[in-house]
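Take a look at the following structure, please.
Of the protein chains in this complex, all but one are displayed in their positions.
Entry: subunit A
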Amino acid sequence: MKLSLMGVINLIHETEEMGTLTANRCLATVPFGGRYRLIDFALSSMVNSGIPKVAIFAHTKYRSLIDHLGSGGNWDLHRKQSGLFVLPPAMESQSDFGKGDLYHFYRHRDYFARSPLEYVVIARSHMVCNIDFGRVLAHHRERNADITVVCKRWPNAETGLTRKAELDADGRVVDMQDHYGRLASDIVSMEMYVLRKELLLDLVETSLAQGKDHFVRHAILSRLQELHVSAYLHEGVLGVVNSIPAFYRHNMELLKPEVWNELFFSPGPIYTKVKDEPPTRYRSGSQVSGSLVANGCEIEGSVQGSILFRGVKIRKGAVVRNSIVMQNGVIGEDGALENCILDKEVEIRPQQQLKGSSHMPFLALKRNVI
């Protein structure tokens, strides 16, 4: 059945501490998991749930975003009816750029108003998960909630920056605080909100009229008494990827077969931009184990506990351990990496050795030659 649900992936003022990984790209297009960008997870989940129309509210550094998404065809969103809308900020003047997301929602209100779809799901790009929004909407209707927020019971949430929520016995949100708050709870918000389109437009206008422009803080958290905000608890795998340690940790989690299996296949596949790389070539003498390897790589050296993105070259004698090497990286002969994250197109010269710690991996800038 067609879901009467439209999607928004909100990239306005994303909270992140990603260092140079977001120097020239937005959080949504940070590479992840060997061949994906962070946004692929929310976007694929929406498509697999049967959501026919998705808008990406872009904000800053969105060249890589537009390059990645193209016409949306790779997510099957290149359609005559509905499909993908990439909406950059539509401000009246430059000074409006820094205003909160509600202001930008308001400027994009035609996107909502023009559609006959009844409900909206607003998500962020950095929640790595595979989720059926149809079930979230069913929960929302069952509970007769005003707003449903997707949460997860997650005792070991220390690496990412997350809002924490306190629920009552019925699963209603009674308190929620930003990541620097003191609320002691093992329920984290996955920053996915389902609500009626009319309610959203009403919240946008009343909040802005009161001089408030922050969607979560002003439209939701300050109304926890008057609105019924229900929590839907997600059972599946989750990665909150908005800091470097979290990025590293959640990539490494993919080396567990059960995580790999669930995140990439269930309930649906994760789509990304197709690159037409050939299969990966392992040469004689290669020693690769406990690793995730994308297509188009050429491997002569040794790789353990690592993630290689598309088109990576590991030369003879090179040793890569517990590291993440992004697209087209080259590790020269007898080079050695341990606990490193190499951004795209980094070249490690022969014999060069680099080592980070497992808590704070060494991070190399895009296109650096080291």
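Assume a contact is a pair of C-beta atoms (placed from the backbone, for glycine too) under 8 Å apart; a residue touches a chain by one contact, two chains touch by 3 or more; residues count from 1.
Basically, contacts and distances are computed from a predicted model.
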| item | value |
| --- | --- |
| Protein name, per the UniProt record, of whichever chain is missing from view ("Putative phosphonates utilization ATP-binding protein PhnK", "ATP synthase epsilon chain", "Formate dehydrogenase" or "Glucose-1-phosphate adenylyltransferase") | "Glucose-1-phosphate adenylyltransferase" |
| Among A:177, A:286 or A:352, the residue in touch with the chain that has been omitted | A:286 |
| Among A:73, A:134 or A:267, residue touching the chain not depicted | A:73 |
| Full-complex contact with the absent chain, from A:7, A:33 or A:301 | A:33 |
| Contacts of subunit A with the absent chain, listed as residue ranges | 33-35, 73, 255, 257, 260, 264, 269-272, 274, 276, 278-296, 298, 307-309 |
